[in-house]
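In this view, the complex is presented without one of its protein chains, the others remaining in place.
Labels for the chains are A and B, by order of writing; each one numbers its residues from 1.
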Amino acid sequence: MTTDTAPTVAIPSVRAIRWKRRQVATARFIRAFSRYRSGLFGVGILLFFVAVAVSAPYVFPEYLLDPNANLSNSVYAPPSAEFYYWMGTDDLGRSVLAELAWGARPSLVVGILASIMAMIIGTLVGIASGHFRGFFGGSMERLTDWFLVLPFVPTVIVLQAVLGETTIWITVIVLGITSWPGTARLVRAQTLSVEARPYIERAKVLGNSDWAQMVRHILPNVMPLVIANTTLTVAIVILSMTTLAFLGLLDPNLISWGGMLDSADATGAALQGAWWFLIPPGLCVIAVVLAFTLIGRTLEVVLNPRLGSN
Amino acid sequence: MSSSVEDVHTQTEIVIEVDDLHVTFEGREGGTARAVDGVNIAMRKGEIIAMVGESGCGKTTLARTILGLEKPASGTVLSHGEPLQYSGRALKTYRKNVQLVLQDPTGSLNPRHSVYEAVAEGPRTHGMDDETGRVSRALAMAGLRPPERFFLRYPHELSGGQRQRVVIAGALALDPDVIIADEPVSSLDASVRGEILALMLKLRDELGLTLLVVTHDLGLAWNIADRIVVMYLGRVVEQGPTEEVLNNPQHPYTRALLSVVPEMHGTEQIVLSGETPDPTKIPSGCRFHPRCQEVRDGVAEKAGVLAACQSVSPVILSAQIPVGETELGHDAACHLVTPPPTA
Partner (left out) sequence: MAQQEPGGVSDAALDPTEFGRVQRPSRVSGIGRFTARRLLTGLGTLAFVLVFNFFLFQMLPGDPLARYKGAREISAEDLAALRQELESPLWEQFFNYVKDPLQLDSYSTIQGKPVWEVIADALPWTLILLGTSTLLATVIGIWIGIRAGWNRGSKFDKNSTGITLFLYATPEFWLGLLLILFFSTGFWIFPGIFPSGSAIGSGLDPWTVDGVISIAWHTVLPAASLAAVYLADYSLIMRASMVDELGQDYLMTARAKGLMDRAIRRGHAVPNASLPTITLIFLNIGFIIGGAITVETVFSYPGLGLLTWNAIQADDLPLLQALFLFFSVSVIVFNMIADIVIAAIDPRIRL
């Protein structure tokens, strides 16, 4: 053999170069992302709400949310100059502003956790149904189609009843279970297109098992799409959660924007003209959902070279 | 042409053999496509075989079947005389010996893997020792020197020729006996093609590799192959030593292919008539007869074999060395060459 002397590459330098490459890639990604004003706008809104969610307990003490501690306040008091009551009071005389701040917490937590759950299930099922031919792949595809037709609200209601109490974790699970089929379908389509690339054929011939093909070759190539899609899923999950809260299907002790709207509807805020209890929670929902939508759409373009070239 | 043709032909160790292979595809509506329809091929150690034919003739399917990527409907692929088993473990062992180089080097490399990862993938999968050493030796062998300089490059930072060298290195890292190359240079720039072909000849000479080159390009076959196998619609129609086949083509189809190669001057261009072949509707008799220029021009009729061309299928060419001979001959599946028994 005409080999040169076997070279020894110092491991640290390999690491260093790899680390450098990561940095370069990250910088390139940030630069590409920041070209999109709508995406940055979304990030801005999101950061604001994250800050609100984190600081809520420090800025608004818990007694503000306790119905029994606010009995002396007037119900549906309009906005006033006092900070806690900038947004007036609700049907129980509590500070609407405090409720809004605390309401950011379940939206973000449930939205993100349930979406991650949907992402994991959807990615597993999607890759499996795209990679395996024959019975197994077919069953996974059918399973996706089946779950796709389940009517969302009734399914969630029944699932919640089956799983017992309506704690926030039950809500996460229920929303996770019902939100994955869309991701699975998308991942399946993307898997099929990756499978058609010659490097999968090469990987097979190199002796890779199905598992290795999926983990080493398919997963890294569907991941950008999955991330963009998951961000969009968060938006939908938050909307769904708001619907559930509005229908009284969330933990009643939990302060949430949807729950506020439920109270507003139940106590006739609209008919009494109490706009301060009606408009702000809706706007908060819209802002967070919009933030995730804008970020997701930007990620779609930035992470997908085909769309980005336009 | 390579200088070692004579040495090769006296060696008889058969590395891979294909015995009466049939591969079919089920179309949901269109019936069964007989992509490979009775093929015998024997690949001897250190030999370069060019498998030529137009698109859809089944050459790529045949190559995939030899790699165990496609299961034959009937017939066997034998490796060192042992029939190929289709269990995951057996295939894995087998593929350590038989490797693949594809047409499109850009597509054959995962864009998210560095050169090192791409080449190390095989040894890592097979749990081989001295991974770094293997990778650098393979890269050097494939002409990427000094190898370390390429370790952390990504495919998009390399030229087409370099990418194909990475793919070849990925195959070499496993120390295979056989490399199957599917149109290995057809997506490369003309200037790079010669280099890659030279590399393949070098690998054969230095490592004793056996190469099966699938191509539609007779010029390429002329440049590197010891032996040529011409396929038409799922079957071998002519086979023999490169020089003989190209200088003295027997089968009308081979002649037609040759007539359009610019280097082969002196012959008039033969234009094939008729539809492009469809493997779901293989004609009766000789499968080439609807497009055959000899049938069209009445040569077959004069020779009195026209009826046979239309109804009798020519004998399937054998890959065995005939009794009493020392090497494979040159033969063609044509009634004009070997008259049918009844004629």
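Convention: contacts are C-beta pairs under 8 Å (C-beta built on N, C-alpha and C of every residue); 3 or more make two chains touch, one makes a residue touch a chain.
Keep in mind it's a predicted model, so treat the numbers as computed, not measured.
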Taking the entire complex into account, which one of B:Thr61, B:Gln99 or B:Ser114 touches the absent chain? B:Thr61
Among B:His22, B:Lys45, B:Lys92 or B:His216, which residue is in touch with the absent chain? B:His216
Hey, which chain A residues sit against the chain that's not shown? 142, 145-146, 149-155, 157-159, 161-162, 164, 192, 195-202, 235, 239, 242-243, 246-247, 249, 258, 261, 264-265, 269-273, 275, 278-279, 281-282, 285-287, 289-290, 293-294, 310
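Note that in this section only the chains that are shown with their structure count from here on.
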The chain A residues in contact with chain B across the complex are 1-4, 6-9, 14, 17-18, 21, 197-199, 201-209, 212, 216-217, 220-221
In their complex, what parts of chain B are in touch with chain A? 67, 69, 88, 91-92, 95-96, 98-100, 102-104, 107-112, 121-122, 125-126, 130, 132-133, 136-137, 140-141, 145-148, 151-152, 167, 170, 174, 206-207
